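Below is one structure. I have some questions about it.
The complex appears here without one of its protein chains, the remainder shown in place.
Moving on, here comes subunit A:
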(Lines give C-alpha, C1' and ligand atoms only; values in the text may rest on other atoms or scores of the structure.)
Protein backbone atom coordinates (compact mmCIF):
# COMPACT_ATOMS: atom_id res chain seq x y z
CA UNK A 1 0.00 0.00 0.00
CA UNK A 2 1.30 3.46 -0.89
CA UNK A 3 -0.18 6.72 0.25
CA UNK A 4 -0.04 10.39 -0.71
CA UNK A 5 -1.54 12.86 1.73
CA UNK A 6 -2.53 16.42 1.10
CA UNK A 7 -3.70 19.04 3.59
CA UNK A 8 -4.87 22.42 2.42
CA UNK A 9 -6.43 25.52 3.95
CA UNK A 10 -10.15 25.67 3.17
CA UNK A 11 -9.78 28.04 0.22
CA UNK A 12 -11.57 27.47 -3.11
CA UNK A 13 -8.39 28.08 -5.12
CA UNK A 14 -6.74 25.00 -3.62
CA UNK A 15 -9.45 22.62 -4.78
CA UNK A 16 -7.98 22.62 -8.27
CA UNK A 17 -4.59 21.64 -6.84
CA UNK A 18 -6.24 18.71 -5.05
CA UNK A 19 -7.87 17.63 -8.33
CA UNK A 20 -4.59 17.75 -10.21
CA UNK A 21 -2.68 15.84 -7.54
CA UNK A 22 -5.43 13.21 -7.22
CA UNK A 23 -5.55 12.67 -10.98
CA UNK A 24 -1.76 12.38 -11.18
CA UNK A 25 -1.60 9.83 -8.36
CA UNK A 26 -4.59 7.89 -9.72
CA UNK A 27 -2.97 7.68 -13.15
CA UNK A 28 0.25 6.42 -11.61
CA UNK A 29 -1.71 3.88 -9.55
CA UNK A 30 -3.16 2.35 -12.71
CA UNK A 31 -6.68 3.78 -12.71
CA UNK A 32 -8.04 3.51 -16.24
CA UNK A 33 -7.57 6.66 -18.35
CA UNK A 34 -11.29 6.69 -19.14
CA UNK A 35 -12.08 6.92 -15.42
CA UNK A 36 -9.61 9.70 -14.59
CA UNK A 37 -12.14 12.40 -15.46
CA UNK A 38 -14.50 10.85 -12.90
CA UNK A 39 -11.76 10.74 -10.28
CA UNK A 40 -10.95 14.39 -10.95
CA UNK A 41 -14.60 15.42 -10.72
CA UNK A 42 -15.38 13.31 -7.64
CA UNK A 43 -12.40 14.52 -5.63
CA UNK A 44 -13.18 18.10 -6.67
CA UNK A 45 -16.76 17.70 -5.48
CA UNK A 46 -15.68 16.21 -2.16
CA UNK A 47 -13.09 18.95 -1.62
CA UNK A 48 -15.48 21.75 -2.63
CA UNK A 49 -18.01 20.40 -0.18
CA UNK A 50 -15.40 20.22 2.60
CA UNK A 51 -14.22 23.77 1.85
CA UNK A 52 -17.84 24.98 1.94
CA UNK A 53 -18.44 23.29 5.30
CA UNK A 54 -15.24 24.71 6.79
CA UNK A 55 -16.17 28.22 5.63
CA UNK A 56 -19.77 27.85 6.84
CA UNK A 57 -18.71 26.69 10.31
CA UNK A 58 -15.58 28.87 10.58
CA UNK A 59 -13.34 25.82 10.91
CA UNK A 60 -9.68 26.79 10.65
CA UNK A 61 -8.17 23.34 10.36
CA UNK A 62 -7.14 22.24 6.86
CA UNK A 63 -9.12 19.92 4.60
CA UNK A 64 -7.48 16.49 4.46
CA UNK A 65 -7.10 14.38 1.35
CA UNK A 66 -5.55 10.91 1.37
CA UNK A 67 -4.79 9.12 -1.88
CA UNK A 68 -4.33 5.45 -1.18
CA UNK A 69 -2.94 3.01 -3.67
CA UNK A 70 -3.73 -0.61 -2.90
CA UNK A 71 -3.21 -3.79 -4.84
CA UNK A 72 -6.57 -3.90 -6.55
CA UNK A 73 -8.07 -0.51 -5.87
CA UNK A 74 -7.30 3.16 -5.57
CA UNK A 75 -9.06 5.06 -2.79
CA UNK A 76 -9.48 8.71 -2.01
CA UNK A 77 -10.51 9.96 1.41
CA UNK A 78 -11.56 13.56 1.87
CA UNK A 79 -11.94 14.60 5.48
CA UNK A 80 -13.46 17.76 6.90
CA UNK A 81 -13.62 19.12 10.45
CA UNK A 82 -17.40 19.38 10.76
CA UNK A 83 -18.23 17.17 13.72
CA UNK A 84 -15.86 19.15 15.94
CA UNK A 85 -17.71 22.31 14.89
CA UNK A 86 -21.09 20.70 15.46
CA UNK A 87 -20.19 19.88 19.06
CA UNK A 88 -18.87 23.36 19.86
CA UNK A 89 -21.36 25.47 17.90
CA UNK A 90 -24.42 23.29 18.36
CA UNK A 91 -26.68 22.09 15.56
CA UNK A 92 -27.35 24.34 12.59
CA UNK A 93 -31.04 24.55 13.43
CA UNK A 94 -30.31 26.49 16.62
CA UNK A 95 -29.42 29.68 14.79
CA UNK A 96 -31.12 31.33 11.83
CA UNK A 97 -29.35 30.50 8.59
CA UNK A 98 -27.69 33.32 6.66
CA UNK A 99 -29.50 34.30 3.47
CA UNK A 100 -27.07 32.55 1.15
CA UNK A 101 -26.76 29.31 3.07
CA UNK A 102 -29.66 27.52 1.40
CA UNK A 103 -27.99 27.99 -1.98
CA UNK A 104 -24.62 26.92 -0.59
CA UNK A 105 -26.06 23.84 1.04
CA UNK A 106 -28.03 23.01 -2.09
CA UNK A 107 -24.73 23.09 -3.96
CA UNK A 108 -23.16 20.83 -1.32
CA UNK A 109 -26.03 18.38 -1.74
CA UNK A 110 -25.64 18.51 -5.48
CA UNK A 111 -21.95 17.72 -4.95
CA UNK A 112 -22.88 14.56 -3.07
CA UNK A 113 -25.42 13.71 -5.77
CA UNK A 114 -22.69 14.00 -8.39
CA UNK A 115 -20.32 11.84 -6.35
CA UNK A 116 -22.89 9.10 -5.83
CA UNK A 117 -23.80 9.24 -9.51
CA UNK A 118 -20.17 8.94 -10.54
CA UNK A 119 -18.60 6.57 -8.07
CA UNK A 120 -19.90 3.05 -7.45
CA UNK A 121 -17.92 2.54 -4.27
CA UNK A 122 -18.51 5.50 -1.97
CA UNK A 123 -18.96 5.83 1.78
CA UNK A 124 -19.88 8.95 3.74
CA UNK A 125 -19.14 8.73 7.45
CA UNK A 126 -18.48 11.00 10.41
CA UNK A 127 -16.53 10.54 13.62
CA UNK A 128 -14.77 12.68 16.22
CA UNK A 129 -12.29 13.87 13.59
CA UNK A 130 -15.05 15.12 11.29
CA UNK A 131 -16.86 14.00 8.19
CA UNK A 132 -15.19 11.65 5.72
CA UNK A 133 -15.98 10.76 2.14
CA UNK A 134 -14.23 7.63 0.97
CA UNK A 135 -14.31 6.71 -2.71
CA UNK A 136 -12.65 3.79 -4.45
CA UNK A 137 -11.94 2.77 -8.02
CA UNK A 138 -10.57 -0.49 -9.34
CA UNK A 139 -7.07 -0.41 -10.78
CA UNK A 140 -5.99 -2.23 -13.88
CA UNK A 141 -3.13 -4.57 -13.03
CA UNK A 142 0.00 -3.95 -15.06
CA UNK A 143 0.27 -6.42 -17.88
CA UNK A 144 2.68 -9.24 -17.10
CA UNK A 145 5.30 -9.52 -19.79
CA UNK A 146 6.28 -13.02 -20.90
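Simple rule for what comes next: a residue touches a chain if its C-beta (ideal position, glycine included) is under 8 Å from a C-beta of that chain, and two chains touch if they have at least 3 such contacts; residues count from 1.
Heads up, the rule we're going with is that contacts and distances are computed from a predicted model.
Candidate names were "tRNA 5-methylaminomethyl-2-thiouridine synthase TusC", "Potassium-transporting ATPase potassium-binding subunit", "Cytochrome c oxidase subunit 1" or "Anti-sigma factor antagonist", and the UniProt protein name of the unshown chain is "Anti-sigma factor antagonist".
If you put the hidden chain back, the residue from A:52, A:81 or A:130 that touches it is A:52. In the full complex, subunit A touches the omitted chain through residues 12-13, 15-16, 19, 37, 40-41, 44-45, 47-48, 51-52, 103, 106-107, 110-111, 113-114, 117-118.
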